[in-house]
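To start, the structure itself, in structure tokens.
Omission of a single protein chain aside, the complex is shown with its protein chains in their original locations.
A, B and C are the chain letters, set down in written order, and residue numbers restart from 1 in every chain.
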Amino acid sequence: MHGAMDAAELSAFLDREFPQVSGDFAIERLTADGIVMRLKVGDRHLRPGGTVSGPNIFALADVAVYLAILARIGPVALAVTTGGGIDFLRKPEAGRDLIGEARILKLGRVLAVGDVLIRSEGREEPVARANMTYSIPPKR
Amino acid sequence: MHGAMDAAELSAFLDREFPQVSGDFAIERLTADGIVMRLKVGDRHLRPGGTVSGPNIFALADVAVYLAILARIGPVALAVTTGGGIDFLRKPEAGRDLIGEARILKLGRVLAVGDVLIRSEGREEPVARANMTYSIPPKR
Amino acid sequence: MHGAMDAAELSAFLDREFPQVSGDFAIERLTADGIVMRLKVGDRHLRPGGTVSGPNIFALADVAVYLAILARIGPVALAVTTGGGIDFLRKPEAGRDLIGEARILKLGRVLAVGDVLIRSEGREEPVARANMTYSIPPKR
Partner (left out) sequence: MHGAMDAAELSAFLDREFPQVSGDFAIERLTADGIVMRLKVGDRHLRPGGTVSGPNIFALADVAVYLAILARIGPVALAVTTGGGIDFLRKPEAGRDLIGEARILKLGRVLAVGDVLIRSEGREEPVARANMTYSIPPKR
């Protein structure tokens, strides 16, 4: 796969375009078919009992697939999330960041689809799985 | 439907158990089959361009179905979101709160399912639709 | 809503384009925002115990939203299902047809989204809910 943006460029893009959330996330690395991203878990992400809230896990899935798409098509294309689904599989472990592995399954003319497996850092069993779909604007 | 909690009790429950997000939401009213909830849109919910972010819309769907379930089964039961799906249909209008109408479709022994239609306040066309599933713990 | 096809035209379209399944379904009526369709339950749709199989319920949801879209945009546009989600809520009642009420939530330039509530005929509580998304080809 020939990439349009590397990890540093994606990180700068996130800081510039999404300053309200960019501090929550870090790009671990680009992969052959996607990206590995980290949610830097802080108090604001937690629910009583120390688990990361569902919407924050959804946000990790969303940003991971989004950046995996931009890694291929570049920042000029404004991809918009059109929908997604998520299953919460296990309670995240307290005191650990979440690591999301996203892969692109389709990168079409108008739609891109990816899925994500999310784990507490250092653990094998997944905390959540998600699928996300994005609309790719024309004339990119 | 005989309710286990009314709007004031649900609101107090939200403040007590979810203090980090309770300020974002308000219960508009309970309905025959669910609840109407408001996301009080503020700068922290927005993306560039003034639209509410996807994870915040997901959060509104999640809390709405969750409270609709608690309205029926009461606060003793700890319902946990097991999964959900969402379609983002239109860009929310800038400067308007989001209103989510949730209805319970199933309230079973172990699973509860609801769906939600979300609109910008005062508009007819929906901004998003979502479905959410919750696990109901035993011995409630 | 100004419709592009009425129930008789949709029924003829289904017979012509989908002869392998058209005998399974009947259009009950068009509604303000969608369609009501019947799955004429026969032995081939059943699982042991007399319930309709999940894929057949999915098929009802798919065809209902599909025809609701064609009712608006006409037969020239070849809409393609890009995805969907379904929750199976209750066991269908043996010996009853399934009735699906579909409504269009978005009919955009490239994507259309609808949802469906499916019941055993004459019963109030839903058997399943589903959401379906379709890609609308350009230059329609």
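We take it that contacts are C-beta pairs under 8 Å (C-beta built on N, C-alpha and C of every residue); 3 or more make two chains touch, one makes a residue touch a chain.
These numbers come from a predicted model, not from an experiment.
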Which residue of C:Ala7, C:Leu46, C:Ile73 or C:Leu107 touches the chain not shown here: C:Leu46
Residue ranges of subunit A at the interface with the undisplayed chain: 85, 87, 89-90, 105-106, 113, 115, 117, 125-126, 129, 131, 133
Interface with the undisplayed chain - residues on subunit B: 82-83, 85, 110-111, 113, 133, 135
Touch list for subunit C against the chain that is not drawn: 17-18, 20-21, 43-44, 46-48, 53-56, 58-59, 62, 80-88
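Quick note on the criterion: only the chains that are shown with their structure count from here on.
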By mean Cα position, the chain sitting nearest the middle: B
Subunit A-subunit C separation of Cα centroids, rounded to whole Å: 33
Separation of subunit B from subunit C, taking each centre as the mean of its C-alpha atoms, in whole Å: 27
Interface hub residues of subunit A, defined as touching at least two other chains: 82-83, 85
